[in-house]
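Yeah, one chain of the complex is gone here, protein chain that is, but the others are all in their spots.
Per-chain residue numbering starts at 1, and chain names A, B and C are given in the order in which the chains are listed.
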Amino acid sequence: MIIVMKPQAKESSITNIIDIIERKGLQAHLSAGKEVTIIGVVGDKSQLDNQNLEIAEDVDKIVTVTESYKLANKKFHPEPTIVQVGNVFIGGDELVIMSGPCAVESKEQVLETAHAIKKSGAQILRGGAYKPRTSPYAFQGLEEEGLRFMKEAREETGLSVICEVTSLAAIEAAVKYVDMLQIGARNMQNFYLLKEAGKSGLPVLLKRGLSATIDEWLNAAEYIIAEGNPNVVLCERGIRTFETATRNTLDISAVPVIKTKSHLPVIVDPSHATGVRGYVKPLSRCAIAAGADGLMIETHPNPSIALSDGPQSLNFSQFEELCNDLRPFANLAGKKF
Amino acid sequence: MIIVMKPQAKESSITNIIDIIERKGLQAHLSAGKEVTIIGVVGDKSQLDNQNLEIAEDVDKIVTVTESYKLANKKFHPEPTIVQVGNVFIGGDELVIMSGPCAVESKEQVLETAHAIKKSGAQILRGGAYKPRTSPYAFQGLEEEGLRFMKEAREETGLSVICEVTSLAAIEAAVKYVDMLQIGARNMQNFYLLKEAGKSGLPVLLKRGLSATIDEWLNAAEYIIAEGNPNVVLCERGIRTFETATRNTLDISAVPVIKTKSHLPVIVDPSHATGVRGYVKPLSRCAIAAGADGLMIETHPNPSIALSDGPQSLNFSQFEELCNDLRPFANLAGKKF
Amino acid sequence: MIIVMKPQAKESSITNIIDIIERKGLQAHLSAGKEVTIIGVVGDKSQLDNQNLEIAEDVDKIVTVTESYKLANKKFHPEPTIVQVGNVFIGGDELVIMSGPCAVESKEQVLETAHAIKKSGAQILRGGAYKPRTSPYAFQGLEEEGLRFMKEAREETGLSVICEVTSLAAIEAAVKYVDMLQIGARNMQNFYLLKEAGKSGLPVLLKRGLSATIDEWLNAAEYIIAEGNPNVVLCERGIRTFETATRNTLDISAVPVIKTKSHLPVIVDPSHATGVRGYVKPLSRCAIAAGADGLMIETHPNPSIALSDGPQSLNFSQFEELCNDLRPFANLAGKKF
Partner (left out) sequence: MIIVMKPQAKESSITNIIDIIERKGLQAHLSAGKEVTIIGVVGDKSQLDNQNLEIAEDVDKIVTVTESYKLANKKFHPEPTIVQVGNVFIGGDELVIMSGPCAVESKEQVLETAHAIKKSGAQILRGGAYKPRTSPYAFQGLEEEGLRFMKEAREETGLSVICEVTSLAAIEAAVKYVDMLQIGARNMQNFYLLKEAGKSGLPVLLKRGLSATIDEWLNAAEYIIAEGNPNVVLCERGIRTFETATRNTLDISAVPVIKTKSHLPVIVDPSHATGVRGYVKPLSRCAIAAGADGLMIETHPNPSIALSDGPQSLNFSQFEELCNDLRPFANLAGKKF
C-alpha cells in the first residue's frame, strides 16, 4: 500500500499519516521526491481498513499493490486447481463441454438432448430450471420439476448435470438433483447467494458479470472459497461494451489473464457472449486456442421453438459437426477431447 | 414488431414468415423494397414470443418497436407517480433528501446522524445493515441489530428510514423496522429479490445496475410493480465506463430520459456515482437542475473512521452547508426544500 | 514513480532495478514488505522513459504518481486561465454560449442564425464548414465558402465566430476568417492537427474524444499549449458507453474533475451529447449547475430540413426560451448571462 501525498503537502500532514501507520503497528517508508512525497506501508494493511487515509489532509491518493483476493490467487497457490463434477474433471488435460438447452422445457426435451450431446462428446448436461429474464413476462422456468428432469437425464446417460441457482430456495432444491451449481452473470455480485453456494458443498460454476472486472470476478470466487468450498470454475460469457453487432463482447483475453492471476479453471460460453448461432464455431475454436478448459454451448432439439435463447442454440447435427470441428484444435492446444 | 428479410430472400421464406404470423392470429403487412423486404406485425406480439423468427430462413433481423415494460411505461400511465414513504412524498413538488451512513455501525452513530441530517433538512434516514462488499474480508454489516437502531432513530426523530436488502431473509427482517426497502445496484437484476420486494408491500428504491440500460432498469421496476406494488422510486448512481477519474460515471441524462419514458420518480446518488467527497456538491446541484425528485447523500459523524465508503461521505457541517447551497437551486427547479 | 516487485523477487532482480535507477542519476527508496517489495523513484523520471522496467526480471508493475501533462496541470498553474475569443472572455465570470448550425448551408442561413442567437444572448457563432461525417455519402460541408459566410456574419453582428478544422488546409483557410478553431471529438488524438492548431495562434476549442479519458484529453490540450498557445478551452460532449437511450453519455462529472485537475476553462455541448432536442434544456441547466464556463447549443432556422444533425437542433424561439430559462441558473451559479 502506497500513500501519495499532494505536492506541497505540509510536514504536519506527512507526520500525521506516519503516526497513524505506526500506531497500528505497521512501518512507513518515506520517499520525498521533488514534486511529491510517497509513503510506502509495510505490514498487515488490513489494520488500516477503516482509516480512510484518502481523506486525511494533503493525501492525493492511495495505491494498493496487493490483490484483495487470497484464496483464488495464484501467487499463494501456484498449482492449478482441478475441479471434480460427478466423474468429470475440469482444469486438467481434458476439454470439458457442457451443453443443453437454455431452459428446461419438458422431460422429453431434456432426455433427447442428453443422449444427443453425449453421443457427440459432451460430458456435462446444462439446463436452466430457474431463469433470470430481463422481462417479467418472459418464461421463468419449471423450477424443481425441471431439476427432476435433469436428474433423470443423469441417471439415463451418466452425464453430470449443472443448473443455475438464483436464490437460497433454489440452492436447497438443486443440491438434491445436480452435480454442480451455476451462478449466473446477473448474480455474480449477489454476495448472499455466493456464500450460500459456498456452503452447499457442490462445485460452483461462476459466470462473469456483464460489467465485472477480472479482479471483481476473482473476489466473487473468493466469497465461495472462503466458505470452505475450493471447487470453483470460472466462465467467461462476454462483457457489456458499446458494440452491438454481438449481444455482448467476448473478452477472450480473460482466459490467459485468469491463467496468470489464478489457479482456478476457466471455461468460455460463446453462445451467450454473441447471441448468434453462426458465431459459436469460430469463437469455440478461439476459446480452445486461448487455453480454456472447457466450453458451454447451448443446444436444443428444435431451436426455432425454444422457450429461451433459441437464436443462439445449435440443433443436434450442428452440435455434432461443431464437436468434430473442435477436436483437432483441442488436441493441438494440449487437451484430450 | 418488424421482420427485416435478407436481400434476395426467397419468395418461400417470406411466405413462411407470413404463415407463422397469421397462424398465431396476427396480421402481416408486407413492404417489398428494392433491396430488402420488411414485414410489419400487427396484433398481440406475445403470441410470437417463442417462435424465434430470427433464425427462420432468410430473416436478417427483428426490430421491436414497443417496450417490454408496460406498468412502468409513461405511455400507458401519463400521470407522474408519487410514492409515499412514511409521511414523506417522493415525486411531487418537494425535493426529498435521503442521508446517513453507508453502513450502520452503532446505535450512537445512527442516532447522532439522524438528528444532524434532520436539522439540515433531510427527510429520510438511510443506513446499510446488510452490506454487499466486493471483498469477503470487508465489513459485512450489523444485520438485524442495525435495523433495530434505524427504527429507534425513526422513533426519536420522526424521519422515515430506508435500508438495503440483499436476500429474502433481509426483507423479512426489514419489513419489521423500516419504511422503504432499497435494492442495490448489484442486485438490480436479482429477479428473485425484486419479486420478493414487490410482495413486501413496502415502497422500494431501485438503484440502477452498473451496466444496466435504462430499458433494463425499467424492466426491473416492472418486476416489482407486477407483484402489485406500484411504489417504486428509481435511483441513478453511476454506470461503469472506461473513465477512472470518478468511481463510476454519473449518467445525468438518465433523469430526463426516465421522465420521458416512465411515470416513476427518480433520484440521484452523487456519493456512490463519484466516490469522491469533493464532487458531491456540484453533482447534487446538477441532479436538481436536471429535474431529479431527490438525492441520496452519504453522511457520517466522522468520515475518516467510517467502516464503509468514508472517502465519499460528508460530515455534518459539510452536509449542512450542502443543504443550504442546494436550497435555491431546488426552488429554481420548482421543488420545495 | 513506484516499481512493485513480484512476491519472492530475487535479490539480484531488486539490485538490478536499483542499479538502473541510480545509473540514471535518480534515487531509489526501498520498502521491503512481507509480501512484496516496492521501490520508490525520486528524481527526474523522464530519464527512465525508455528503460521499459515493466519487463525487467521480477517486476510486477509500475505505478506512476505524477501526471504526464504539465502545462495544462493545475498543480503548476493554480490560477484559472481566461481565454479571449474576439471580445468574449471564456473562463471568467460570464457564461458564454456558442450557438449556430451544425453545418453552414448558405449565407442566408448563417446570417439569420447570427442575428437570432445574438438577440437571445449568445456571444459566439458556431457553424461547420468542414464536416466529419460517419458516412462518405453524407453532406461534407461548404469548406472555404462556408468560412466566408461566417466572417460576414461576424462583421454584421459583432459576434465572435468559431469553426471546426479537420486538416492543415482547413486551418490555413480558417485563420483568415474566424476567431477560434474547433478540434472535433474524432480528431482529439490527431496529434498532427493539434500541433498545427497550436501553431495557428488562434484560441482552440478542444472537444473530448468519444472514448478519451480525462487524462488523455488534458494530454491532447498539452500538445496545443506546448506549441506556445495557452488559449485552450475544453468541451465535454458525451462519451461512448453501452447506453443507447441517448446518442452518447454526457459525463457531467468531467466538469468538476477538470476544475480540480486543470486551470483551463470547460464548456458543455448537450446537443451532441444526447442527439435529442428535448434533452437540451435539462442538460444545459445541469452543466451550468455543475460549474461549466459555457455551452455549445445547435440552432437552425428550420431544424426539420437541416443538412446535418437536425433532430438535436433548436429553432430560434426554442433557443430564446432556453436562454431565458438558463439565466437565473447561471446567476445562481455565479455567472453573468
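The working rule: a contact is a pair of C-beta atoms (placed from the backbone, for glycine too) under 8 Å apart; a residue touches a chain by one contact, two chains touch by 3 or more.
Bear in mind that the values here come from a model prediction, so they are computed numbers and not experimental data.
Taking the full assembly into account, the omitted chain touches A, B, C.
Residue in contact with the omitted chain (choice from A:252, A:267 or A:295): A:252. Of the candidate positions C:133, C:151 or C:199, contact with the hidden chain is made by C:133. The omitted chain makes contact with subunit C at the following residues, 46, 49-52, 54-56, 68-69, 130, 132-140, 166-170, 186-187, 189-193, 195, 209-211, 216, 219, 222-223, 226, 240, 277, 303-307, 310-311. One chain of the complex is left out; on subunit A, the residues touching it are 211, 213-215, 239, 241-246, 249-257, 260-261, 273-274, 278-279, 282-283, 285-291, 328-329, 332-333. Of the residues in subunit B, those that touch the hidden partner chain are 2, 4, 7, 27, 29-36, 38, 40-44, 60-61, 63, 65-66, 75, 240-242, 244.
By definition in this document, only the chains that are shown with their structure count from here on.
Compare each chain's C-alpha centroid with the centroid of every protein C-alpha atom shown, and the nearest one belongs to B. For this pair, subunit B with subunit C, the centres built from the Cα atoms lie 31 Å apart.
Centre-to-centre separation of subunit A and subunit C, using mean CA positions: 38 Å.
Looking at subunit B, one finds that residues 211 touch two or more other chains.
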